[in-house]
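The structure appears below as structure tokens.
Showing just some of the chains, left in place.
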């Protein structure tokens, strides 16, 4: 996993440098996961442009047509870098090697899978949940992970809704989950993200099939995943899943861990994630050197709590017209204040989610063993 | 010092409870310092309404006309509670007591002073700087503080500009520092705040009189105060200064300290402020019990850095249309993630300031000895 900063939405120079140095190769690149600058809203042209530019670069790098890139490399681009989140791209690679004497220590592995196409009428509903669950199973197989406990992060990108796709669905007599195109509490973007999270939870056994239905999405917050980070965009037609976990026998020097925060200001939860991944420190904080040398990357959600109370005191965030941006920015600060760096992957801003427990958020960390 | 949360901008029930219990009395109340909910922008009606409601309450409590309240109690209301900042009001009281055998330990004292009226044409310029400096000297005397090193926090509220006051100045042939009424980089609100900060710095000897002129305001960032927290509002005609420090011989169980953060994500700087005030802890974090029992209140600025780099990586905050709100919200998170509570006084959001060193911010803490 290699992290490059980006100077503009279309900046591929960091990737090119990794390619030139041989760190990433056409046959080892499996995913590009990043934060892109822009509004982070429904019509975030920064993210769309980055998506176009990165796909063009990848097509050239792999020597294939742009249209085939999606079958080889999975893109998870989360739009919006408010506050202290540096626009960046993490290139995820893997290499198949024959090993005579595999070590016992578990090391980072990654697997990926695309889902079946999702129709607009499936967005935010059981259709999307089931297709994400199926894809998650296939991505785990692809990674060589059999035990859900070894899975520490599942990134999913699914289709959202657009004015055009709603029109399409309704012209066929179908309904859609919401006419709100935002990531607001009843927005299509939020429904899509949350159906994807429940799909992961279903695949990993975090929730039972019998407890799921169209009706529980964004209603029953007791159903959630502790490792699903999902996002959605109108321009996609199928889902993409990338699973990260630790497997015995895997080569490489990286390992991954995760934890959840208990509420919106819980810096301890961030520290727990670093410990889960393998950093050791007492009571207080990791050594600056450990952070600088061993911490490779942090992936975090920053979902806004559904309650207007944090530790017994009222906050006004739910009433705030800028809540989406501010919620994402706050997550960026919580992580950066612990890791001492701004190149963290922090996505979110929506209110309430099946990604993580009520009020809390998911944090995953990758460290050098 | 007593901290009450507020349920609406006009909620005085917490103050009333303090009054009913005898904790604050008409002749001990010297200042009300708080965060009010609302937009935090130029036309923040939440703040204006809070100001009106609190003055009416105070007038009744003191048994005087509303118009005389300003001569008895200083109001410092900072508008906007984005993110994890709970709307609250801190009542500051003091009592004059005769002491036979004063202790050696220094304890919290407070002093206050109003400034001369400031004309619109003085806003953000030497006139405002000098009048704030004069008022700061008088507030120190009022507090019984002779040594600037014993001063840990100077809160100042000064007039900003409005459409009407600009019209007034220009009708008299005067110029104003800016026609931008926002707290943007060239906004009148920022100039007013910064002239006030330089006034404090001048009074405390942090900068020399000879290095000051109209031209250095918001230009020479090497000139700054480490203890000035200033804000401005169009509705005021004179400045108000409240000085907090520790004095030998003072009675009471509180003491104050301060520190500055080195950059926008520096949680260590917040911990230093807690240590400066008297909390003891090693390397890591204060005990939860110390935070809950001994930490009375934190006052912090959250000025946005003037550079687009944090620890060598680019951030996009300077380009963000919501930067003002987000910058304030980020400060709230940095403090809350250390103190474990959301009732912190955090003001700011402007870009660059003479309040604190370039890139860093001021944090002051009051603790029980």
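A and B label the chains in the order they appear, each numbered from 1.
One rule holds for everything that comes next: contacts are C-beta pairs under 8 Å (C-beta built on N, C-alpha and C of every residue); 3 or more make two chains touch, one makes a residue touch a chain.
If you're wondering where the values come from, they're calculated on a predicted model, not measured in any experiment.
J.: Give the total number of copies in the whole complex, keeping in mind that only 2 of the identical chains are shown in place.
T.: Taking the entire complex into account, the copy number is 4.
As a working rule, only the chains that are shown with their structure count from here on.
J.: Measuring from the mean C-alpha position of chain A to the mean C-alpha position of chain B, what distance in angstrom results?
T.: That pair's centroid distance is 39 Å.
J.: Across the complex, what residues on chain A touch chain B?
T.: Residue positions touching the partner: 5, 7, 37, 81-87, 264-267, 282-285, 310-311, 313-317, 320, 322, 325-327, 329-330, 332-334, 336-338, 340-343.
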